[in-house]
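One protein chain omitted, others in place.
Showing subunit A:
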């Protein structure tokens, strides 16, 4: 099976043929377990379920996300095969053997005339459940002595499932990604608008894919975007400014719009309803405020300082505290001030944990006025933790010396300190401690842009 992108529509058909092959002799015992994998929206569940429906095979379809306990899974399977009464016979907290026993009992009453299928969607969740569940389900046919096949659907390859102890190897199928050239265009063109020609829609899809294919191959997402933006595409046609053959003109009209869509509605910065609203009253030029535009958070005065102190504690090495925060720090030779490994940006390494004492010490030296160590100052720390601006690390010594990490970005801290800083000293401090890092941050950023440019190419 080819894993390449250069996948042809015929390949899918061959996979389908093989899948159908397995299911085509329902009165014979089938292979005990089948594992189907492929990326999101490559049609795994859709194919399997429609085969089930078309061939009218008895099946139980379960989404593993829903099964918060294995009992729910058993319950759903039993009620799909033998009716809710059978499922009600399950004990309070059913174990695997309860399930097998009950299944056996039920299937002896009504033995399978056709192969029964258990379809487990998002099977990767099974790995978090009871460790014996997956191996047992893989050879359920043996256990219950019934013509039953378990079909696992997943986005992850089988290698990640295989338990340490080994297990029955299921039959593997791969659903390859759709290729840009043919299959995606073909599939997306199916839901063309009735009032326009299929050719026009196909060219629209081509333009859409030209913009979005580099970032998104999810068929569902692409269909969603196609529907959202089609009215905009048709606007010149309706106004009579262009004919259907003026592909270039239409492209010029829609292209910037799609680019904007990629930055907003695709990332869910703007909801689809708002996006449509915006399209309708485009003339008023309402600029929608995207989600990440409201990054500013109003915090109480001391919370701001606590957050700044936490940031400084997280990104500066503790050795440098004396230099930054003490008025009369000792002389430090410049040459060896920072060790070699400290010269790499702390922003690349991420925040480091710091004890509460250090946070408070920096806090007191950063705040210009004298602050009493009141209970509310300490409670602000914990409320910052619940707001997830700080995060608590480590579990061993929570009472005596808790440790925290600062989990906000540099830009956020700069914004906060800008609105707090009446005193120049703090700005200096921030600048001092950040100057070491800024160099590398800049490099980092240019790297990011370079990477994203490459990606777009």
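Definition applied: a residue touches a chain if its C-beta (ideal position, glycine included) is under 8 Å from a C-beta of that chain, and two chains touch if they have at least 3 such contacts; residues count from 1.
The working rule: contacts and distances are computed from a predicted model.
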Name under which UniProt lists the unshown chain, selected from "Origin recognition complex subunit 3", "proteasome endopeptidase complex", "Nuclear RNA export factor 2-like" or "AB hydrolase-1 domain-containing protein": "Origin recognition complex subunit 3"
Touch with the omitted chain, as defined above, among A:20, A:55 or A:68: A:68
Interface with the undisplayed chain - residues on subunit A: 40, 63, 65-66, 68-69, 71-72, 75, 88, 92-94, 191, 220-221, 223-224, 227, 267-268, 271-274, 289, 291-292, 294-303, 357, 361, 372-377, 380, 383, 386-389, 399-401
